[in-house]
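Only a single protein chain was left out; the remaining protein chains are all shown in position.
And then chain A:
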Amino acid sequence: MSAGTHDTGSTDNWDWGAVADFMPHFWDGVLVTLQVLALGSLISFSLGLVWALAFRAPTRLVRWPVGLLTEFVRNTPLLVQLFFLFFVLPEWNIQFSAETTGTLAIGLHYSTYTAQVYRAGIDAVPVGQWEAAKALSLSYRRTWTAVILPQAVRRVVPALGNYVIAMLKDTPLLAGIGVLELLQRSRLEAAQTFQYTEALTVVGVAFILIAYPSSLLLRALERRLVR
């Protein structure tokens, strides 16, 4: 089996030539997928923290709206949110590229999950830590940044990592609004060559090759952090 065996007529047999033809597009797709994943993670990590802090705000005027918003986003499908942002926002004269819209949507959607993760991490910090901070007259800001968050975040890094992997597996939804990520690349390729098996298989394998080592890495990190 070498890349040179072209077997163009058949659809039953595996065609390495088709794989080779797909590769340049494939790499472009990998790049887009990883880009969406990286930026989406960044958005979900930071926005989720904002939500988690808002859950603990001293006033209901903050807690209630944020609670409502995050519950709404968390309990509606990502694909619906994607379509909404992509097709409805332009009617209000807010227009982003498909990739930007997709990244924002996936980041926003996952921020409602990471918010719950952060919240659990914050709740797990013993009450004695708050009391010690108070007894030392630490400011509200210092209490959060120097005492509570370092302990909370350390605990939740593994859980956050799991959501990165889940997010990776949700990036193909962005094909629904035409983002040229892995799945969309393979669909375009297949639509031209009618060789679905090769392109889709390559994409599937690519997801395993990214996701599995990531989860191994995560487990190693977990062992280091949770002592």
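Please note the rule applied: contacts are C-beta pairs under 8 Å (C-beta built on N, C-alpha and C of every residue); 3 or more make two chains touch, one makes a residue touch a chain; residues count from 1.
Note that contacts and distances are computed from a predicted model.
Participant: Assuming one chain is omitted from the figure, identify its UniProt name from "Calcineurin-like phosphoesterase domain-containing protein", "RNA polymerase sigma factor", "L-cystine ABC transporter ATP-binding protein YecC" or "FAD-dependent oxidoreductase".
Facilitator: "L-cystine ABC transporter ATP-binding protein YecC"
Participant: Write down which of A:Leu31, A:Leu68, A:Ala132 or A:Leu216 is the residue touching the left-out chain.
Facilitator: Among A:Leu31, A:Leu68, A:Ala132 or A:Leu216, only A:Ala132 touches the chain that is not shown.
Participant: Sort through A:Arg56, A:Arg154 or A:Arg223 and give me the one touching the missing partner chain.
Facilitator: Within the whole complex, the residue contacting the unshown chain is A:Arg154.
Participant: List the residues of chain A that touch the chain left out of this view.
Facilitator: 126, 128-129, 131-132, 134-139, 142, 146-147, 150-151, 154, 227
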